[in-house]
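Shown here: the complex without one of its protein chains, the others still in place.
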């Protein structure tokens, strides 16, 4: 919402669009038909007809508007599917499922695909961090604490710290997968008789999603943890962006962005736009994650908390991806001025090291384990 | 984002759409041309040509995408306007302004118009609360504390409490108005020479917006306070919605919604959808407000915090309006079962009152100042 | 919690301590006894005895621990008071009130006193801002947008922007006052018979607190709005702190803090500690405010949301005050290096102004309305 194109790459906008949610819902209905058919609960020909109908076009804006009466878009979609398949087959549509089964499964599919895009952008950012860490082992710069110069370090070690963080969140995001959802109205799989667990497993397998231990209609931990980890990813991207912005300040001038932004009034200005976008995106991810951390879903289906997840999940994914993409672009465009870095180091900045290594005379002699730490970071990234 | 049509009325979606933001930006550029012309800084014919160009159509999605390079959509819009007016007039476009001047002014216009819609919905909700308070002065029901019956009260007093809160937030929202923004690149109005304040005032007058004490590029208090008050409005609407949901529980049954929602699987169910939407909306408003409460805007223009406001403001307005609308609809559709209310009052619920009024025998005799308090609430609402 | 002494002045720690809450609760019980006596509901001698008992000492930690069984500390306090007054008088203790009446009134008293301390610190900060604005009308410095130099401005105008914000929040905080609370178990004032409104008004008058329109047991708008405004105050203080930190950077060096912090290892470092504390405090205020913005209090007393307010309110007040105090100290200790400011302005930073005023040659000639804007700010602060 509001200038999305400015913040979120097209692929991610698509991946969390209402169209993507609709595709997920249709895939869930198709998988349900297949799974119930395999258990002999609905006829095979009905499952085929439903699969065919699920390949059709639906007006998702109209479904959403129509869903206002039911409180969710599944109910009008099921009606539309029934109308399409017609006759006897309609009785096999949505067999044994509840609206939340379909929508939660769509959420799992949307999250899976969008998270992959987020991770790709993080992968690109990690590649740049690794390159910078390796290339700038000897690029002496001032370590800054509380925004004051402290002691010498290298820009390579700074980038190594970024690298370890980016790889960490990429790995954590890779380990989080939302399971398929199927439970029926009360979470008992009652409509499937003795075949409940079999249908659940067949359904998850059709969807290539993990099967849950139990239906998770009101046990929303995976969604909360995904939201939180997206917020961590976006927040750490923003940490790197902030470092870049501080290094790019006019008075510091240690880095520049070679595609720096145009100003509407000041032709001389080269605005560091990429890191600005990263930081703006992080606010939206954190806001959305806060909504996903509200786990108080009543009884067997929540009266509000569930319905607030859809937008929150889309926002968290889209802006985490927007931030990761802008971070990657920022790092790709980063021009490092190693001479300025060295020249900026103040004489007094060497003083602490001198206390411990009085024979040393150049900042390069006070770098301690910086190089060895870079090796550790690169090894961690390769694991 | 994600099934917006399910949560937000069309008028509010329009009021915060990218199209509305664009209209606000064009109105700002028009007003700037008029104000600078009135100070003799740009030719009158140029101001007319700019005003004409501002009535044209622009592709806001393309502007947003193009704005990724500049970090905001104003820069491409100014280029597009210059191209339209052409020749000498181009030099008069955006004269003395900075991108943030235009976008902040658009935010003020969007907020003004959308807040009015939010207030209209709150007004409708207040009307229903007042009606319920007045009609149910004698509808005895159990006051419930910690979800346990406590002592008797009336449904009228419950509605009176709702009324006072809704009127309060409607009034507070009415008192919050974002000012026009104009300062130029550094907030000094430097391009206007000695006419700085005159241009600022003329600009605000053209826009029918308050003039600020100073340009507020990094003094974002009005936006934070608007966000917070929208969160208060949405949160209080959700309090009412929660009361309705609790009263509508199968086992309580003291209210019903006559347009209650369809279930995709259970024909007998009448889902209380309206209050569910209210609660879902409140989460989004709070999340957006949290982003608007980050006031740490650096120096004379923020590197991230400003750019995160646009979506946050739109979301806060849209979902506050969505919540208010769903609340109004909920209250309009509310069927009150006064017999069930009275029948639900347990014998032991009368005990406290009996300690103080041992002669009384009916719950109606233990209602204390309930009726007088309703009068106070109705008087407060009429103020 | 955790090194409070480092962040919060002693006066504010006291003002929100459990002792202060206890004092508020005792004052509420005293006022209730006086008000019910004035209505003839309890004997005058009982009111006197209760007032006497309320001047005694109570072990607030023991009351809190004991309150775990009741879910609030009022219940054990009432028992303790009854034990102290003994005999017949005990029946007059807490007459007609509910635990929340007493605790909410204590909250109102704590908030009133602590807010006054917060406002005093803001007043001190405003005084310093005004001084800086006036003294530095001619101190040319670079306006910085997106952390890049943009055009010239003055440090006086920067301080004027700070001033307007600080005065605004001080004024807004002054306008927010929590009302007294009295409603009895169901909010009907039932125990007072026909004297309900009279007792409510007498009680509020005893406490020198505003009387509410209705009891506000579950209409928590004043608390949410106070929390939000404290977050705005703390956030704007953090904006100023961030500006100071950025100006104090080693490579910028335009300001210094003359009481700058010691480093545990680097004797040469002068850490800008004050603004760091301001920023840390702001995070806590925002976190606490978020809790206070949850307005979904069930029916006539909330099952969780109410009980979470006590700590949230204390935290919001304490850390808003901590932030305001550290801001005041920061500004009092601020050494401004006007030569460095001027020297830092880059040649290209003059370029925009040159487009509009090509005859000008010095940055002082490009300052537009800076001086007039400072006058507006000073006038606003004097209002």
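To keep things simple, chains are lettered A, B and C as they appear, and every chain counts its residues starting from 1.
As a convention for this text, a residue touches a chain if its C-beta (ideal position, glycine included) is under 8 Å from a C-beta of that chain, and two chains touch if they have at least 3 such contacts.
Not measured: the values here are computed from a predicted model.
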Residue among C:45, C:311 or C:346 that touches the chain left out of view: C:311
Option touching the unshown chain, where A:134, A:300 or A:332 are the choices: A:300
Residue in contact with the excluded chain [from C:51, C:64 or C:138]: C:64
Footprint left on chain C by the chain that the document does not show: 1-7, 16, 18, 21, 61, 64-65, 67-75, 78, 94, 97-99, 184-185, 238, 241, 245, 259, 261-266, 271-273, 275-284, 286-288, 290-291, 294, 303-305, 307-308, 310-315, 318
Chain A residues touching the omitted chain (full complex): 71, 96, 98, 143-147, 150-153, 157-158, 160-161, 164-165, 168-169, 172, 184-193, 196-197, 200, 213-216, 218-219, 221, 224-225, 228-229, 231-232, 235-236, 238-239, 242-243, 246, 279, 282, 286, 289-290, 293-303, 352-353, 355-357, 366-370, 372-373, 376-377, 380
Chain B residues that touch the omitted chain in the full complex: 142, 144-151, 245-246, 248-252, 265-273, 276, 290, 344, 346, 348-349, 351-352
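Everything that follows uses one rule, which is that only the chains that are shown with their structure count from here on.
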Centroid distance [mean C-alpha coordinates] between chain C and chain B, Å: 25
For chain A paired with chain C, centre-to-centre distance based on mean C-alpha positions, whole Å: 36
Mean-CA-position distance for chain B and chain A (Å): 29
Where chain A touches two or more other chains at once, by residue number: 245, 265-266, 271-273, 276, 290
